[in-house]
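A short worksheet on the structure shown next.
The complex appears here without one of its protein chains, the remainder shown in place.
And then subunit A:
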Amino acid sequence: MSHSATHTRTLIFSPAIRIFHWFRALSILILVITGFYISWPFLVAPESNDVQVQSYIRFAHLVFGFLLTAVTLVRFYLFFFGKSDIERRSIQDVLSVKSWLVQLRSYLWSGHLHKAGVYGPLQFVTYAAISFAALFICITGLVLYANVYHLGMGGMMWEPAAWITAQMGGLAEVRIWHHYLTWVFIIFTVIHVYMAVWSGIRFKHNSVDSIVSGYDYHKK
């Protein structure tokens, strides 16, 4: 018995984009948790101070901080220079008032936007904003890093870090902004996950699994 497929599938997310997405997700999760510890060390002191609790957690924060920094840079590069233009095409929708209206109405259960690229206009703008937020939190993180590790890479970053510190009005301001931005990521993540699940259910395609498998499905 043979039956023909009911859906066609297209590859929308390259392996690189998917891998980086999950690296980002993982690093943000760990950075938020370790970041809150750094902000208010909530674990009780260890039995012996050979166990450098704060240092280990700060170390984890930095490892994933550097991972996030690397992914953020590569993702900026891929957006502009990646082979597929499926992300870049969405700019057409961002520039079209009609697309905005159709998209916003579709969130209120009416109609459906046939997108030029892979993202809707509001979605595109949100992702752009979160990418810049990532850039900013990485920069402030690196400035803080340069102040903790004075040699090697920290030392190399010292001059630009000092310049940024001066522009921001001192190291306390750098750290305060680093903290504020943490909340931007938390709130973004909650909305992002909901919207991904909801769109999959509502529009019956391009749901959560596309960022895992890379494929989007359309009814024949």
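Just so it is clear, a contact is a pair of C-beta atoms (placed from the backbone, for glycine too) under 8 Å apart; a residue touches a chain by one contact, two chains touch by 3 or more; residues count from 1.
The definition used in the following text is that contacts and distances are computed from a predicted model.
K.L.:
Consult the UniProt record of the chain that does not appear here and report its protein name from "hydrogenase (acceptor)", "Succinate dehydrogenase iron-sulfur subunit", "Branched-chain amino acid ABC transporter permease" or "Acetolactate synthase small subunit".
P.N.:
Missing chain, per its UniProt entry: "hydrogenase (acceptor)".
K.L.:
So that we can see where the missing chain sits, which residues of subunit A does it touch?
P.N.:
Touching the chain left out of view, subunit A contributes residues 39-41, 43, 45-46, 49-55, 57, 107, 109, 112, 147, 150, 162-163, 165-166, 169-173, 175-176, 179-180, 182-183, 186-187, 190-191, 194, 198, 201-204, 219.
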